[in-house]
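Let me begin by presenting the structure, written as structure tokens, before commenting on it.
The complex is shown incomplete by one protein chain, all other protein chains being positioned as in the whole.
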Amino acid sequence: MIEPALAPLDVARIRADFPILERKINGAPLVYLDSAATTQKPNVVIDAIGNYYRTSNANVHRGVHSLGNEATDAFELGRRRVAQFIDADPAGLVFTRNTTEALNLVAASYAREMLQPGDRIVVTEMEHHSNLVPWQLASERAGLELAAIRLQDDGTLDMDDAERLLKPPTRLLSVTHQSNVLGTVNDLATLTRLAHAAGALVCVDAAQSVPHRPVSVRQLDCDFLAFSGHKMCGPMGIGVLWARPEPLNAMPPFQGGGSMILRVTLQHSSWNDVPHKFEAGTPDVASVVGLAAACDYIDNIGLTAICEHETRLTKRLLDVLTTIGDIDIHGPLDLTQRGGCVSFNVGNVHAHDVGTILDRTGIAVRAGHHCCQPLMQRLGVPATTRASTYLYTTPNEIDALGEGLAEVKRVFRV
Amino acid sequence: MIEPALAPLDVARIRADFPILERKINGAPLVYLDSAATTQKPNVVIDAIGNYYRTSNANVHRGVHSLGNEATDAFELGRRRVAQFIDADPAGLVFTRNTTEALNLVAASYAREMLQPGDRIVVTEMEHHSNLVPWQLASERAGLELAAIRLQDDGTLDMDDAERLLKPPTRLLSVTHQSNVLGTVNDLATLTRLAHAAGALVCVDAAQSVPHRPVSVRQLDCDFLAFSGHKMCGPMGIGVLWARPEPLNAMPPFQGGGSMILRVTLQHSSWNDVPHKFEAGTPDVASVVGLAAACDYIDNIGLTAICEHETRLTKRLLDVLTTIGDIDIHGPLDLTQRGGCVSFNVGNVHAHDVGTILDRTGIAVRAGHHCCQPLMQRLGVPATTRASTYLYTTPNEIDALGEGLAEVKRVFRV
Amino acid sequence: MVGFSNTTPVEDDLYREIVLEHYSHPRHRGELETASSRVDATNPLCGDELSLAWRVEGGRISGIAFSGRGCSISMASASMLCEALDGQDMATAADIAARFRSMLLDKGPSDGLGDLEALRGVAAYPVRIKCAVLAWNALLQELAGTAETEP
Partner (left out) sequence: MVGFSNTTPVEDDLYREIVLEHYSHPRHRGELETASSRVDATNPLCGDELSLAWRVEGGRISGIAFSGRGCSISMASASMLCEALDGQDMATAADIAARFRSMLLDKGPSDGLGDLEALRGVAAYPVRIKCAVLAWNALLQELAGTAETEP
């Protein structure tokens, strides 16, 4: 049975929801191909933040007055809405600043506090610094071993190496769902099976997957999952750690302060229930409200449709890059193995020069190490140029990128 | 020479800047006397956030494209603006989520990592849980001693006890500038002199002072200072840790991830310069922009004028409470020793009942332990009612509170 | 004269006479030395603290008491709980508890709840509902726990 293809996105209508897309950059219309770094925000999200401050702003969980109650309701409804977005129980959903903080929370309260010297943590060669440095800090301080699953030349993980490493004394695998450089979507089903069979927990860096494809923590069967609001049409300053109840209940607090306590004396304290135990101090209620609005916005359009749209764009992007010539594409070319974020190098032109020339005609791409220095070393390049798409990206913008790259070749005589 | 009194604030004009103040609560106009928990936001702050998302949103510190550059400029200009607000060098200004995270940063990266077993940390009996629990966590984990300066019955610190405790092996004093329950403004000059003479550093919880009176870290001569944007007309989700360069440079990172690194390999990393070393992951640029707008807004009105306004309101509030009778006021009555936040109990009516009755006529006060359980124990009450003022508070609102409290007495036959 | 003259104040919808009466003169307050069940409940955000203890003999509650401190609603509710459940068989006790919760959380009917009906007004004060159900939740939790461990 063939799945009926979804109707293509009405991108023109979607674009009208994003006021920044009307901007001109250096006299040209903005072509925003940097959504993997942060996405733009639709009016409904911007307005949700403003409306919260204009009508219901108060501190939460602490008061008997009506505004405090409205703010608390908005906050906890937001928690439920975001949990629903990843098919999770809200009791396991902890709000953090971003993916980075979510991963640091697991590294500090689980790896550093609950693992034993000699235990091993496994990551991969394609990890973002945010899914590497926290484990380095925890490993150094708690005497843990840190190992990385090797990458194959096609930009996918070496599953033999995974099998070798996902054995005792491995206690935790922390792996990205989708690479922010290569676009590779990792085979989490196999990795999770191997890790769990070895008695290790699985932490998923979902910063690049939750915004772009349907993600269910129940189906993934992972133990921890981290992502950022700002990469999914939501506000900056809000991220999520979801965790299964067993590790979450057992873990000691991450930060101490208001809201996370049950009873406090000058010398000792006891802790509130999860998820509150991990949310110290005044939370960013406005951003939670904004993130819930982003979930509504995305779900109204449909993640499956968004994912199909991005696949079509990625196909066009790969075609354009191949047609131009003298371009090294990093990461898999098979569209079933990747998402809509493509890194490449133009001849031996430095990525910054590529980025600057593109910016002169309004095209925003990322150029640099993308917070993946070990991956750059593995690829043997100092930096790459990365173009990344989202629901508001049009085929014309991909073509504009092609023209810009032709100009790069002209200027640098590649 | 008598200081010329400043012109009183034009509160009617100020109130027009705060859209939420037009709200009705249970049919009555909102009387917001809970600014110590979080303040309301003027249009300029709400609009600054919206405008950022509508025109310049991008990730920072990572790109060569124009939007990325605009966002980075906005972020770093925001840092300079906020540093100026507390008379500080921006290189020592670290953005955090809130006061709580700022204090946890010092507890984790300074106390836990740099102090030795047996070293002593000193706090006070009036601290907010956010300035107590982080030190408990660090002390337990690093074998430190934790002691608290006693409170006198008038709600001020026992300076003899301070002198006794601020001796070796004390290495750090962490103290609130202004109590969020008692309103007490502590004598930081003396405390800092004693601590520094003993070779201890001084960390100031300025959550309740920076929003309400001019604060200069140079004049305070402290080593660390923490505060929250949401308590000073700014957005939620953004706070500040300022620190002197010596401890800040010496401290290991707090969280690992993007932006805080210099060079990363799979096994080891080195760190970026301060303040970036302490800012892992995508920061909340929009909230920094909003906080900078809040600094402008407050400075345009003038902190000295705001402080005088609050002093006048506090005088009226203390008079009203005294006139009503059967009310226990906690904290100093001398206006030179306190700020505009007053806690009290009405007969033996529970604070929640007080809060509920006031809320029925639109009056929002806080009722509970105010995240100060040890102080509640010291005061011998389970909870207090707290009324707190800000630049938009009017004398009429104080009078409305008085009427509400008379109704409390009537219902409960006090 | 009910609801007619405006010189007689209409009764407060939340702080009904009978609620305030239970608050100032709580029934069954104290310790129950011979308790067969005992349970603590706290509301960490408010600071309410409550202990409930009861004795079951021949399938009936033959003694019940509470102690603790908190707001008028949580204390009056605990006092009324003790009065309503003392002497009841366990099935009836559980049924009353379920109907009381339903009255507050789902605005369900209050028939046959007696004095407890006086707490109906709390339903209009969302933040106070957790005060009113504090003792009841503790009771139901303990009953559920007992039910599970007994065959």
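Read from first to last, the chains carry the letters A, B and C; within each, the first residue is number 1.
Note that contacts are C-beta pairs under 8 Å (C-beta built on N, C-alpha and C of every residue); 3 or more make two chains touch, one makes a residue touch a chain.
The shown structure was predicted, so the numbers you read here are calculated from the model rather than taken from an experiment.
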Partners of the unshown chain among those that are drawn: A, B
Chain not shown: contacting residue from B:L191, B:I261, B:V274 or B:I327: B:I261
Selected residue (touches chain absent from view) among A:A102, A:A280 or A:M376: A:M376
Full-complex contact with the absent chain, from B:H61, B:R80, B:R150 or B:K315: B:H61
Where the unshown chain meets subunit A, residue by residue: 349-353, 356-357, 368-369, 373, 376, 382-383, 411-413
Interface with the unshown chain - residue positions in subunit B: 61-64, 68-69, 73, 261-263, 272
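Throughout what follows, only the chains that are shown with their structure count from here on.
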Identifier of the chain whose CA centre is least distant from the whole-structure CA centre: B
Centroid spacing, where centroids are CA-atom means, of subunit A and subunit C in whole angstrom: 47
Averaged-CA centre spacing for the pair subunit B and subunit A, given as whole angstrom: 32
Whole-Å gap between the CA centroids of subunit B and subunit C: 39
Residues of subunit B whose C-beta touches two or more other chains: 352, 356, 368, 373
Residues of subunit C whose C-beta touches two or more other chains: 45, 127-128
